[in-house]
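The complex is shown incomplete by one protein chain, all other protein chains being positioned as in the whole.
What follows is chain A.
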Amino acid sequence: MTVNGEVVTRDVEARLLLVHFLRDELGLTGTHWGCDTSNCGTCVVLYDDEPVKSCTVLAVMAGGHDVRTVESLEWEGQLDPVQQGFMECHGLQCGFCTSGMLMSARALLDRDPDPSEATIREAISGQICRCTGYASIVRSVRWAAEHPAGGVG
C-alpha cells in the first residue's frame, strides 16, 4: 500500500487492524486508537481520499490502496490550512480526537471547498469530541475554508 505517498510492503497477520499497522508497524502514532468499536472516530485516516475508521479496516484490505494519515498534512514545514484553523480557532483542547477531525475536515474541503456550517457538522458527526462542544471545531474548519492557501499562523 501507499502511506503518505510512500510505498510500503510488509507481511502482516490477516487480523492486524489498519490502525495498529500504522501505529505499531510504521510508527505513525499521530493516528489515535480510541474506542475500538467504530464509534469515536479518532482513528480516521483517508483511504483512497475518503475518510475511514482505521480500527474497522483490516490492514491487508489496504493492500494496493492509498492511505493518508495526519502526518501527511504538514508539507515542508508548512501546516495544512486545517491544522492552522484548529490553532487559530482553538479547535482542540486535549487533542485526542484531533487527528481524526483533521483528516475528515481535509477530505470534506477537498470535495467541497466552501462547506456550510451544517455540512461541516454532518461531516464530523461520526466523531466524538469531549472537550470543545464542537463549535470551535466547526469554526476551525470554516477558517481553513476561508484560507485555502493557509495564512500567517
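The definition used in the following text is that contacts are C-beta pairs under 8 Å (C-beta built on N, C-alpha and C of every residue); 3 or more make two chains touch, one makes a residue touch a chain; residues count from 1.
Following the convention adopted for this analysis, contacts and distances are computed from a predicted model.
Choosing from "Putative cytochrome D ubiquinol oxydase CydB", "ABC transporter ATP-binding protein", "Phosphate transport system permease protein PstA" or "Xanthine dehydrogenase family protein subunit M", the protein name stored in UniProt for the chain missing from the display reads "Xanthine dehydrogenase family protein subunit M". Residues of chain A in contact with the chain left out of this view: 13-15, 17, 36-39, 41, 44, 47, 50-53, 56-58, 60-61, 63, 104, 122-123, 125-127.
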